[in-house]
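Every protein chain except one is present and positioned as in the full complex.
For reference, chains read A and B in written order, and residue numbers begin at 1 within each chain.
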Amino acid sequence: MSLAAFILRRVLIIIPTLWVIATLTFFLVHAAPGGPFQAERDIPAAAKEQLLKKYGLDQPLHRQYAHFLANAARLDFGPSYKFPQRQVREIIFEAFPVSAELGGWALLLSLMLGVPIGVIAAVKQNSRVDYGAMGLALAGVSVPNFVLGPVLVLGLALSVYWLPPALWQGPESRVLPVLTLSTAYIAYIARLTRGGMLEVLRQDYIRTARAKGLGESVVVAKHALRLGILPVVSYIGPATARILMGSIVVESIFSVPGLGRYLVNAAFNRDYTLVLGLVLFYASFLMVLNLVIDVAYTQLDPRVELA
Amino acid sequence: MTAPRGQLEPLGKPCSTRTCNRRSLRRGLLYCAAVKRLALLTRPILRLRACVCLLAGVFILGSCAPAKQAAVGASATGPRWFGDTSPPTDNTLRFNLGAEPETYDPNIAVGQPDGRVARILFEGLTREDPRTLEPLPGQAYRWELSPDGRTYTFHLRPGIQWSDGHPVTAQDFRWSWLRLLKPETAARYASFIYPVVNAEAYNKGEIKDEDQVGLEAPDDSTFIVRLAAPVPYFLYLCQFYSCLPVPRWTIEKYGNRWTLPANIVTNGAFTLAYWRQNNRFEFARRPSYWDAASVKLDRLIGYTIDDLNTSFNLYKAGVIDWCPSGYFPSQFIPYVRDYADFRHGDYQGVYFYSICVKKPPLSNVWVRRALKLAVDRDAIANDLLKRSRRPWGGFAPSGYPGYDNPPGIVFDPVKARECLARAGYPGGKGFPKFSILINTSEDNRRIAEAVQAMWKRELGIPVEILNQEWGSYLQATSALQYDVARRSWIGDYLDPTTFLGCYLTGDGNNRTGWGDPRYDALLRGAARELDPARRFAMLREAETILLDDGPVIPVYHYSTNELVKPYVRGIYQTPLDIHPLTRVWIDRDWQKGPAPVATAPSTRPTEIR
Partner (left out) sequence: MSAAAPATTPVVAEQTLASTRPESLWADAWKRLRRNRAAVISGVLLSVIALTAAFAPWLPGMQDPTIQDLRLGATPPSVGHWFGTDELGRDTFARVLHGGRISLMVGLVATVVSLIIGVSWGAVAGYRGGKTDEVMMRVVDILYSLPYIFLVILLLVFFSRSILMLFVALGLVQWLTMARIVRGQVLSIKQQTFVEAARALGASDQAVIFRHIVPNTLGPVIVYTTLTVPAVILQEAFLSFLGLGVQPPDASWGTLVSDGARVLALFPWLVIFPGLALSLTLFCFNFLGDGLRDALDPYDRRDVA
């Protein structure tokens, strides 16, 4: 199968998959207790009726579902229930670039640091360098970002006033959120790279390469790394989707206007349209990324066939 | 000022709000005098920090750092100030506006942050005195009340304009108030102007003809409001943000989207210059405002920060100049109490436990009495919450002019055990297990754990804690699917009926299934009673019944706890936590002493130039 045909087929498969996701999500969301117009303070019955009517929530569920599907097909989810002056689409288009920027930097940093650390640790397996790097990686995994973020703020923004403690304004405001977000990913990537490399470095073709007298760095960089980072590549698909879609924890700690805060809050608020819009956006994003990853496999490992 | 959102939380504590949900999700951390403690942090963290500092090099950290050095504290002798005290170089007030407003369309705004924005952008017939919240002339420069107390005639200031140049007219007010009442608007606070003739019927769709509502605009500058009965606090009601005027022509043109910065037209001291959701609002001074001469700030920047620790950090670093009540963690109160930034006062709200009386044993009044008497309010408010709240055994809060609160419920374990025995469960034997429902937040949980331990210790009753996220919690409380639930209530106006009205039989805010004809009769009687003393006596009797037999277990009285930088002048603590910002100013010479009296906004005469 040619690469183009492969990609085309996969893109076509995305559509029914999205439909399944949209349908499941729609019914999940509507089955959850409560609704978007519930409040601590009672709403007069007449007002509530009007609100439901205004948003079509007084219709039977199957009608709402049909309406939702028709809207979704046009990529228009209507206004958010909680922020009625805004369209779901506007919210996504405004917040996604922020999350993507934050996540993009974090991802870049994670790859730039995680992969080399993992490779070095694997090459020098069981050396002090290996233990040091992996100890650090484990520490990175076991310190959750909701602890790390505040510690960084305490250390770098409030004890010494080097960096702003929060808010998304100016380049310096990116540093702390990016560091907080990337630490765990650096650790994951370093660990996975090491694991993958150890596996590969033992294989016959690497021995062959070494036996041919190639320098160790060439063996590692040219031959081993291609296959050694396969686990990272598998991991990076979903991880990229998650990291670029924003993290509620990091966005809250640093008051970043990204997408991460919307999804969780929309769920608590039962903001149906916003939840559905965000889920479908995330799902399409994830599946496109996974497609890219699957193509990447074939490019990295000549033995892998386009299935 | 009510409102599910910022509403309940002077300190972020209670959590009735979605905000809180959010807050509890995030984890903050904070400053403290604790650089030393930092050294105690775990080895992994230290290692990690070292590694992180290295990484920071990648970002060329040092060179791009904005060096804002904190001058901590003022002089050695004067009051101590917290964190950075250097005033901003521009004429701008930066503050935390609170959680992101759902809308700031005044007619449909609900939450406290919603109202905060609406009050900055729009001005009503009257405006609040920044200290006392008493009505001062606003868009109306004078008004008369007819001798029978039923007709208000407001005279609008001549020459006032909207920000697009339209004159502000009495028709604007009439249209706005009718919009508030229109069923299609679905305003949650339409009931604020129910005292107006036929307003309720119109709002409920029983009357279609708007001319039958007691709102008249005989000419451009005269707005007449006819009430069905005298309401002593009516001026306070029409100061509420639901009653602010809105521009008809933009609403008709843009619909829901009229409030976007590009479309909005305002009549207050500021216009909306910039808005980004989950980030900030920027308000610019409006030169065409009638009293623009006394507006000293060029700009207001309200960040929407719902994370309490973040808000506190930004205050400490001097990024924001005002951290309003409810937007820093209560745990920090003991540490900031001694700083001059800290302002503490009563707030018209009560945190209480609500009992669903639908099924036994909680339907038994003696069981309810036992539960009420076994809660040690002093321990919760003073020890657990570190005196950031006041122990409170009543339902209506203190401080309503003319109202003499009945004696509150006191902690009395001996009597509690007697009541329980009387209910048929001596020593708690055989008492079925029941649960305390809370919406998840750390503070709700701490209080619930304390109460759980108290009931176990004093009464021998097994209780479990059931936590739910906001949506499920709301559904459970309104559908009466709970045993005991955490709730809180914030007053909308300065009269005990704003609290007591909740427990009328079948009221939408009752949510307990409780009702008592005596109680209902007293409240209805009070509504008809013209003599204030007799009226308050009836309300007091009703509250006594509620506390004795009813479904509420009061826990604490809300307080406001806010932080204001020394150079910010004109922000005062008020019992409704409302802060008119029109005449706030930045005092760069704050170290020279208190602001001169003449600049105190509340005493400034209304000048017309």
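As a working rule, a contact is a pair of C-beta atoms (placed from the backbone, for glycine too) under 8 Å apart; a residue touches a chain by one contact, two chains touch by 3 or more.
Just so we're clear, the structure is a prediction, and the values are computed from it rather than from any experiment.
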Completion exercise
Cross-chain touch to the chain not pictured, restricted to B:T85, B:N203 or B:N467, is B:N467
Completion exercise
Per the whole complex, from A:R41, A:R86, A:R174 or A:R194 the residue touching the absent chain is A:R194
Problem - Residue in contact with the excluded chain [from B:N309, B:S354 or B:T574] - result: B:N309
Problem - Absent-chain contact - pick from A:I7, A:A32 or A:L69 - result: A:A32
Handout entry: chain A, residues in touch with the chain not shown (by the definition above)
Key = 13, 17, 20-21, 24-25, 28-29, 31-33, 134, 138-139, 141-144, 146-147, 150-151, 154, 187-188, 191-192, 194-196, 198-199, 202-203, 227, 230-231, 233-235, 237-239, 241, 263-264, 267-268, 275, 279, 282-283, 286-287, 290, 293, 297, 301, 303-305, 307
Practice task
Tell me where the left-out chain touches chain B, residue by residue.
Solution key: 24-25, 27-32, 34, 37-38, 40-42, 44-45, 309, 329, 331-332, 335, 379-380, 383-384, 386, 440, 442, 445-446, 448-450, 452-453, 464-469, 471-472
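Following the convention adopted for this analysis, only the chains that are shown with their structure count from here on.
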Fill in the blank from the handout: chain A and chain B have mean C-alpha positions lying a whole-number Å distance apart equal to 36
Completion exercise
As the complex stands, chain B meets chain A at residues 2-4, 7-8, 16-18, 21-22, 25-31, 34-35, 38, 41-45, 47-49, 51-52, 55-56, 58-59, 61-62, 64-70, 100, 102-103, 105, 110, 183-188, 190-191, 203-205, 256-260, 276-279, 303, 305-307, 309-310, 313-314, 316-317, 319, 469-472, 474-476, 478, 487, 507-509, 511
Fill in the blank from the handout: Counting only contacts in the complex, chain A reaches chain B at residues 32-35, 38-48, 50-51, 54, 79, 82-86, 91, 94-95, 109, 112-113, 135-136, 138-140, 142-143, 146-159, 161-168, 170-172, 174-175, 178-179, 182-183, 248-249, 252-255, 257-258, 261-262, 264-265, 267-270
